[in-house]
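Showing chain A:
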Amino acid sequence: MPDLLAVDGLHAWYGESHVLHGVDFVVRQGELATLLGRNGAGKTTTLRAIMGIAGRRRGSVRFAGAELIGLPSNRIARMGVGYCPEERGVFASLSVEENLLLPPPVRPGGLSLDEIYTIFPNLLDRRRSQGTKLSGGEQQMLAIARILRTGATLLLLDEPTEGLAPVIVQQIGAVLRSLKERGFTMLLVEQNFRFAATVADRHYIVEHGRVIDAIDNAALAANEAKLHDYLGV
Partner candidate 1 sequence: MFSWLHIAMPPAPALFAQLLVGLINGSFYALLSLGLAIIFGLLNIINFAHGAQYMMGAFCAWFLLDWWGIGYWPALVIAPFAVGAVGIAIERLLLRRLAGLDHLYGLLLTFGLALVIEGLFRQRYGSSGLPYTIPAELIGGKNLGFMFLPVYRGWVVVFSLTVCLATWFVIERTRLGALLRAATENATLVQAFGIDVPRLVTLTYGAGVALAALAGVLAAPIYQVSPLMGANIIIVVFAVVVIGGMGSILGAIVSGFALGLIEGLTKVFYPEASNTIIFVIMALVLLVKPAGLFGRAA
Partner candidate 2 sequence: MNGRFAAVLPAALLAAALLVAGGAGAQSPDAVRIGVLADMSSLYADLGGPGSTVAVQMAVDDFGGSVLGKKIEVVSADHQNKPDVASSIARQWFDEKGVQMITDLTTSSVALAVQEVARADNKVILVNGAASSDLTGKACAPTSVHWTYDTVSLANGTGAAVVKAGGDSWFFITADYAFGHALERDTTAVVEANGGKVLGAVNVPLNTADFSSFLLQAQQSKAKIIGLANAGGDAINSIKQAAEFGIVAGGQKLAGLLVFVSDVHSLGLQTAQGLQLTEAFYWDQDDKTRAWSKRFFDKTHKEPTMVQAGNYSATMHYLEAVKAAGSLDSAAVIKELKSKPIDDFIIRNGHIHDDGSLVHDMYLYEVKKPTESTAEWDLYKLIATIPGDQAFKRPRGNECPAVKG
């Protein structure tokens, strides 16, 4: 499989503070890769820098062969990158359905509204509700669901399981696996490596603004001690 996303020597700054110090990794077409690491390691910043919404950035981010550094975030989205932020970003002044329909289709091949409601039946029931009246799990579903419509082929998911009950986490895991079957490529930021292990093909360990290790999911068991050391769990 070719690389869909290739990050090379990525630096990023928030104002004066230098957060990413040369991040390198690749995500292949159709795979689900994770960025694992402690709080403050630079995982979320890496996603935001790929999306073009971190502060200043330098280095190279290539998506399907095209350079993203220098492009505004709306152009990056239009190339087929979908973003689901850590804080979920559900809009309070929009209904559930308005939230779902907000991101414009960027290329053909997105899921239809019916397909989305089949995957997330809760959203169908509550489509007239105000977005932020949903439960935390439902809001997370909504945040994922709305980037499936657009035809984006690479999904950037920032800690979709954070703060959710185990049964909801399981549901989200199921959703991610079904998305992979549908051919989506995903980059997942996680703190919960046990959850990550259930969905991912490959894990990148982020520390101090760099990727310091890469572990295939198959080799995860063998590397558990090392992983504990990295993540401090």
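The rule is short, and it goes like this: contacts are C-beta pairs under 8 Å (C-beta built on N, C-alpha and C of every residue); 3 or more make two chains touch, one makes a residue touch a chain; residues count from 1.
A word on the picks: all candidates are chains of the complex that A comes from, given by their letters.
This is a predicted model, so every value here is computed, not measured.
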{"item": "Touching chain, any copy counted, for chain A within the complex - options 1 or 2", "value": "1"}
{"item": "Touch list for chain A against partner candidate 1, complex", "value": "51-53, 72-74, 76-78, 83, 85, 89, 91-94, 98, 101-104, 106, 147, 150"}
